[in-house]
Each structure stands twice: as structure tokens, then as C-alpha cells.
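Missing here: one protein chain of the complex. Every other protein chain is in place.
And then chain A:
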Amino acid sequence: MHGRLKVKTSEEQAEAKRREREQKLKLYQSATQTVFQKRQAGELDESVLELTSQILGANPDFATLWNCRREVLQQLEAQKSPEELAALVKTELGFLESCLRVNPKSYGTWHHRCWLLGRLPEPNWARELELCARFLEVDERNFHCWDYRRFVAAQAAVPPAEELAFTDSLITRNFSNYSSWHYRSCLLPQLHPQPDSGPQGRLPEDVLLKELELVQNAFFTDPNDQSAWFYHRWLLGRADPQDALRCLHVSRDEACLTVSFSRPVLVGSGTETLLLIVDKSPLAVEWRTPDGRTRPSHVWLCDLPAASLNDQLPQHTFRVIWTAGEAQKECVLLKGRQEGWCRDSATDEQLFRCELSVEKSTVLQSELESCKELQELEPENKWCLLTIILLMRALDPLLYEKETLQYFQTLKAVDPMRAAYLDDLRSRFLLENSVLKMEYAEVRVLHLGHKDLTVLCHLEQLLLVTHLDLSHNRLRALPPALAALRCLEVLQANDNAIESLDGVTSLPRLQELSLCNNRLWQPTLLQPLASCPRLALLHLQGNPLCQAVGTSEHLAELLPSVNSILT
């Protein structure tokens, strides 16, 4: 037809494409081979740079070739004049940029750029910042570039205020940006350092309020966006509590001293050591964890030599110093007493608010109000529900206990995928509440029955408990941390789903243990109990192992010191 162009058919086009690709592959492979040969032969010269740039230009994720380039550049550094070197660096930077355009998320390329900039005598950081800004303009969530930006900003000592303004601008464009929120959480504490006495990593209230408003804007706009909720949680959280010694307990009978820390620590390694001073003179002791494993633990204990427990003296003073955290505690064992202890009168904040801050409750209260408002609009939003629960706990865990449990129920219904997680979280909160109640009552008996618990936590807080009731829960194990309950005499854990007793080990005072209606299916599971020297009464009715023939004999053999085993 007149004037009509003749155009290749799609088959012809496809064939041409295929040929082209084949050609490319051939070139790629031969170049790779040459590079490897040269590297092996130690010919690290500019030709290697040229060859690798051909390959990396097409595929910047070839990490070995980046290494090759580094080797060549290091070698050339020694050989070239400063001018030549400057030219070389300039080409290298240009080349890196072209690679980033091919793949802006290539680990190798960004890393190579970091390496190169770090080696330059006079790096042009302004240019690098601009490069980051350009790449983030294209993709504001490119975390590779964010990483690089943080590196550059740190190297160039960019004022945090400027970087904060930069995160502002990107959040304004699209607030679904984990990197940007995260960067804020790094910058804000730098911008508003707390006075030495205050908890580190926290924000002054006016700044905090502004941030809360910003993040609220985000989750009211799109409550399903996680990034904002994560940031919100950071805002409400607080820095790690300072190391502290929570409790010190000395037992004359067991000739043992037990220390409980505010966080898991590793005693005995390096400078972080625990010093024991008995009656004003240091005493060298071996520290160990209750379960015998050497790893960070809340609770550490040591055996005391008989001399330091001499009952003839009116009293003994035990002082423990934690060198790393500059914390110490002292307790007195009076004449005629079996035990002595010293413990902080724990408030809920000190004990449990590891994630939520001590900010004025008005801030939290208003946060709670707006979250409830949002929840009315979005009754099925899991982030909102979870935040409400966390806020309630931060405000007053005991006052809101009932409400919290209701919210847990709703949350489990809307987010069944995380039901187990929520159960565990709920268990933790319930346990915390129970501990608090016990604290207030100043008793050493703790009832945790009928609470639907799925896990046991904060066991280190129960150092002094003598009677513990865990019956009618959904526990599957008595975990190793239970070994911290050094004073425990009676433990009831009937009607659970327990199939492991790892934590019931070396409990020096345990006399009675009830494990009826659990899932203990073979006698060997009771092996840990053998290490409890005073265990006299063991209830095992209603466990699968009772059905088996010869269980009683087996158990008698396994636990010879237990007077009465009921199956």
C-alpha cells in the first residue's frame, strides 16, 4: 500500500533479539574468564578495571569483581602520581554512578562507593549527599541509599537538623517509609540530648508531642501502614533501663547467695564482673546461673564458704558490686536467721515498662484517647488495638486489666494469624500484674491459676516466692528460667499441657510438686527433678505416663529420694 512502511514481523524481531542476546552472553563470559585469569596471574592493572567495568556495568551484583577492582585500585594507589590517581578516582565515581543507575539496590556498588570514599584524602561529601538525594528522589524507600546517606552524613558531620529536615521532606511525600522514620529516631535524640540524669535516648516532651502528632497524622491517614506504628512504638518506648541489682538473697542452709539483675547479664567475662564483699572484705567466688548454663541471665548465684556464714557472729553483711553498671546492693544475715534479703520495693514502672516510657501520663492519656477514636472508626485495625493495649499498660496496668483483656480478645479475633503471639503477650502482662499485686501485698505466695497462661516470664522477679500455683493454664513447659526460684517450696502446676520440666532443676527447697493432668508421657521427662534435694511429694495423676506398665518402678529408680510419688 502506498506510503506504508514495511516493518519486520515479530518473529524476525524475536530472532534478532535472540542473536543479540547470544552475542552479549559470549562477550560477558569471555570477559569474566579473562578477569579471573589475570587475577590469578596477579596482573592487577588498568586492563582489569576496564574489563570488570564492562561486566559490572551490565551486572553490578558480581561481588567478586568488585573485590578485584579494589585490589587493582589499592595497587595503583602506590604506583600512580596524585594527579593520575585523582583522575582514576573520578572515573571510578562516575562508573559507580552508572552502575547504580542500572541497579540502585546493588549491595556491591554501594559498598564499593563507601570503600572508595573512605580512602580518599579529600572526599567531596556534598556531592555524595546530592547523589543520595537524587536516588531517594527516584525511590524514597531505597534503604541501600539511606544506609549510604547515613554513612555520608556521619562522615561529613552534617548537622542532624539538616538531616531531620530531609527526612521531613521525604515523609511528606510518602510516609510509608521505614528508613525515614528510623532515621528520625536516630537524629532526634542527637538533636535533643537529655540532661545526664535523664534516661538516654528519650525526647523532651514538646518534641515528643510534635512527633506524636506527625505519626498520628500518618496512622489516621492510613492505619494499615506499619511503618508509622513502628515509629509510634519507638516514641512511646524508653531507653534500656540502667543496670541495677534488683534483689540480693542469702540462704544459710544452702550456703548460697543469689543476685537478680534488671536485665540479663553475663557475669565473669572481661571487665563486667560481680564483686562480693562479705563483712568488708572481698571474697572470691564462682558465679553461676541457676540452670547451670553460661549465658546472659537475670539471676546469678554463688556458693558461700562456711566461714562467711558463721552463726556465732551477730550478723554478716553481704555487699555485691556490679562493676559494669556501677550498681551495688547490700544485705544482712542476722544471727539465728535462715535467710536474709534485700530488695527494691519494686514499682510497676521499674519492673516492667521496658517498652513504654515514663512520660507524663497526660501525653499517654491523650494518645490513648485518639487511638480509641481511631479504633471506633477502624474497629478491625490490629495496630490500633495493639497500641491501645500497650498504652493502657503504660498508664496503669492494674486499673486497665479487665479492659486490656477484652481488647486482647478482639485483637485475637481480627488477627488470628498472630494468636499465639498474642497469647504469649497476654500471659506476660497477666504475670506482670500478678507480680505487682503480690508486691503490694508483701507475701511470698503467688497464685497464677486459671489465667489461660501460655508462657511464663519474669520468673527472675519471683526469687523469694515460696508457694507458686500455676494450675489450670495452657502451659506446655516449666522453662529453665524457673530455676531462679530459689526459695520455692511448693509448686502446683496441675491441669496444664506440660511436657517438659527443664526448669524444675536444682531447686534447693522444693518439697512438693503437683503435676496432675499434664502431658508427661514418659518417666525420663522427670529426670530434672532428681536434682531437687528436698523433693518429697510428687503428684503425677492423669498424665499419659501413668498408663504405661512399670512406670512406678522406673520413677522410683529415677527419683530415689522422693518419698511419695502418686501416679
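By our rule, contacts are C-beta pairs under 8 Å (C-beta built on N, C-alpha and C of every residue); 3 or more make two chains touch, one makes a residue touch a chain; residues count from 1.
Simple rule for what comes next: contacts and distances are computed from a predicted model.
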Which one, "Large ribosomal subunit protein mL37", "Rab proteins geranylgeranyltransferase component A", "V-type proton ATPase subunit" or "CDK-activating kinase assembly factor MAT1", is the UniProt name for the chain you do not see?
"Rab proteins geranylgeranyltransferase component A"
Among A:P223, A:P290 or A:G503, exactly one should touch the missing chain; which is it?
A:P223
If I consider the whole complex, including the chain that's not displayed, which of A:A63, A:A87 or A:L377 touches that chain?
A:L377
Please pick, from A:R101, A:R119, A:R134 or A:R173, the residue that touches the omitted chain in the full complex.
A:R173
Under the stated touch rule, tell me which residues of chain A contact the chain that is not displayed.
1-8, 13, 172-175, 216-218, 220-223, 370, 373-374, 377-378
